[in-house]
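One protein chain is absent from this view; the other protein chains keep their places.
Right after this comes chain A.
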Amino acid sequence: MNNMSPEVALHRISPELRPLLCSVVRNGRVGLDSTNCLRVTDLKTGCTSLTPGPSCDRFKLHIPYAGETLKWDIIFNARYPELPPDFIFGEDAEFLPEPSELPHLVHWDAENPECLLQLVKELIQQYHQYQCQRLRESSRLLFEYDSLLEDPNYGRNMEIYAGRKNSWTGEFSARFLLKLPVDFSNIPIYLLKDTALDPGEDVALLSVSFEDAEATQVFPKLYLSPSIEHALGGSSALHIPAFPSGGCLIDYVPQVCQLLTNKVQYVIQGYHKRREYIAAFLSHFGMGVVEYDAEGFTKLTLLLMWKDFCFLVHVDLPLYFPRDQPTLTFQSVYHFTNSGQLYSQVQKSYPYSPRWDGNEMAKRAKAYFKSFIPQFQEGAFANGKL
């Protein structure tokens, strides 16, 4: 019941309500965290138990919000599908939105499949306001909120969750979830394509948890959508500086933003640099190029000959090229190792400088090949078998 796939839910719900649920389950994305879509569980019926067929008309909707998951009960009546639903807001017993702020409730149109989804979005907005109201219990956090609100970059893309962590001690806590205005559009597509999941929107979210009202315990965390995370080099890319004690969000958040932006820029630059590198090699070695990665420009294979000795050179360009040095793998075309592979040698350190441009790197690489090949040839003859 808990891990119900959307299709199962749609199958069990009453036919008249199906379109409404469909839009929620299939396309429903509310809030900043659009990677987690809305989930439906605990489908029950409000009709008598003898009613045949799919007749479920009430369910629990899981909505990700500010790092939490809201579990709201939505109650329809299958016998009267034209009527608007009722809600139970789970543990937030004090959340009572003003119906006038919910136009999709006041003008409920059961014929519109998007109506429920829109209503849920409006409710989330009201919920957000309700949570911001609760921030008033802590002046410090209220200040944080207000300062962020003023900044147009962050003000409109914020989700707050405030509440008492522990009802006994009355420890007040809050979580700010901010969408970072980082431009990911220039990230090369090849980087983003490589994910199994539907990537959705590329988003970076910064979650800052205040464990106490005085902001002495602050835990920031960066969430990237999977494609971005992959594009930026995996979870190691998520290292962000710790929240400075006594600092404010309004100072910290731009900091993180900048860091992320720099990283993105670097990745973009790296892409371009690699492209430049490959282009240079192509022009220098011309016919010697066997193959290269034309998309990501991460690999290049050359077939070269020196004094009737043919060999292959594989060039692997790292992600943070040109900061990191490309790996050169020399491979003999004649000799085999004991395991049946072609004899090869890897060279990671050779004369290199990241400040050279593509042409320079190609020239220097050529020079290096000439100097290294005799060594390699000897090694191949000595260790390899024909």
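Just so we're on the same page, a contact is a pair of C-beta atoms (placed from the backbone, for glycine too) under 8 Å apart; a residue touches a chain by one contact, two chains touch by 3 or more; residues count from 1.
Here, contacts and distances are computed from a predicted model.
A single chain of the complex does not appear, and UniProt lists its protein name as "BRISC complex subunit Abraxas 2 isoform X2", one of "Ribosome biogenesis protein BOP1", "BRISC complex subunit Abraxas 2 isoform X2", "Phospholipid-transporting ATPase" or "NUP43 protein". Although one chain is not drawn, the whole complex shows that of A:48, A:185, A:245 or A:339 it is A:48 that touches it.
Remark: the omitted chain is touched by one listed residue; of A:8, A:75, A:189 or A:242 this is A:75. Interface note: of A:106, A:189 or A:333, the residue touching the hidden chain in the full complex is A:106. Across A:8, A:96, A:189 or A:367, the residue that sits in touch with the chain not pictured is A:96.
Residues of chain A in touch with the missing chain: 44-49, 51, 58, 73, 75, 77-80, 83-84, 86-89, 93, 96-97, 99-100, 102, 105-108.
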